[in-house]
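Handing you this structure, nothing more for now.
Note that one protein chain is taken out, while the other chains of the complex remain in position.
== subunit A ==
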């Protein structure tokens, strides 16, 4: 992430975007509350606020519904994770994927990433609601906005057939195809990786059970053979505790690096897909406006020309923004995946070394046990 320049006249954000942290999550019955901390630009300290998922949705809705922002529909909106659920059903757990693991730690990380991406986005950060969200002690208003250009329901009704609509621009044509392929593969990779992590956790649990069961075999008594066998059982139990620790570590490494990375990638590709769809819808609108202007009777001609010109202008703006967004996304995609792969590899390497040391110690101890 680039360091943000602070001297833009239009900027209203008073915190350093890259310092935003979701430090805690509090659970009260079925409600989850997230604590968000960010450093003041003025250097005089921090903002601490508490927000629920509804507050995040409020922020997102406001960002979608901004008026007088040229080319807004070309923005790839940072994706918000799905709604969390305490004691989640199997269906919700599947939707959450990696974000549903580990006592909400990955989920907090995902929310944190969302906020940082919003605060770093040159268009979105200017919206007042971002400032309010991050700094206001009172929870932001939670009324739903009526007018929402991104109402998914209406999009679905409008016609998914538009998704396949032929493009006029080579760049976008390629990008749409590429996005389609990449989205599918990324989602599959994320799902398969999640399966790996879940199995690793199962193994850790099984090792714990075995270690516990061994303790039951320990016998009291002076008999030298009994003592010898008890010692063996205790030592073996320690070995399996080590194995459990190692497995748990492997799973955590997987989760925090590549797991979260694939998850974010997957959601960003969906966000890009949505943006491309909006542009395609606009393209259809533009083509209709052109047709109408051509066929219009002299009485209506001027009005139709106005509509056509407006549509052309909007479409041009959207394409301009979209191109920038796509270039940036592709660059960040590579950077992020690289960072995750390096971190993943380094952490697993560290864990493997620790494991080798631990097992070697146990081995020497057993050999020494005459």
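Everything that follows uses one rule, which is that a residue touches a chain if its C-beta (ideal position, glycine included) is under 8 Å from a C-beta of that chain, and two chains touch if they have at least 3 such contacts; residues count from 1.
Going forward, contacts and distances are computed from a predicted model.
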Name of the absent chain as recorded in UniProt (options "4-aminobutyrate transaminase", "AP complex subunit sigma", "Epoxide hydrolase" or "Sorting nexin-2"): "Sorting nexin-2"
Identified contact with the non-displayed chain, of A:26, A:86, A:168 or A:369: A:369
Listed residues A:207, A:311 or A:329, member touching the removed chain: A:207
Residue of A:103, A:138, A:195 or A:222 in touch with the missing chain, whole complex considered: A:195
Touch list for subunit A against the chain that is not drawn: 178, 181-182, 185-186, 188-189, 191-193, 195-196, 199-200, 202-203, 206-207, 209-210, 213-214, 216-217, 219, 223, 225-226, 228-229, 232, 235-236, 239, 243, 330, 334-335, 337-338, 341-342, 344-346, 348-349, 352-353, 355-356, 359-360, 362-363, 366-367, 369
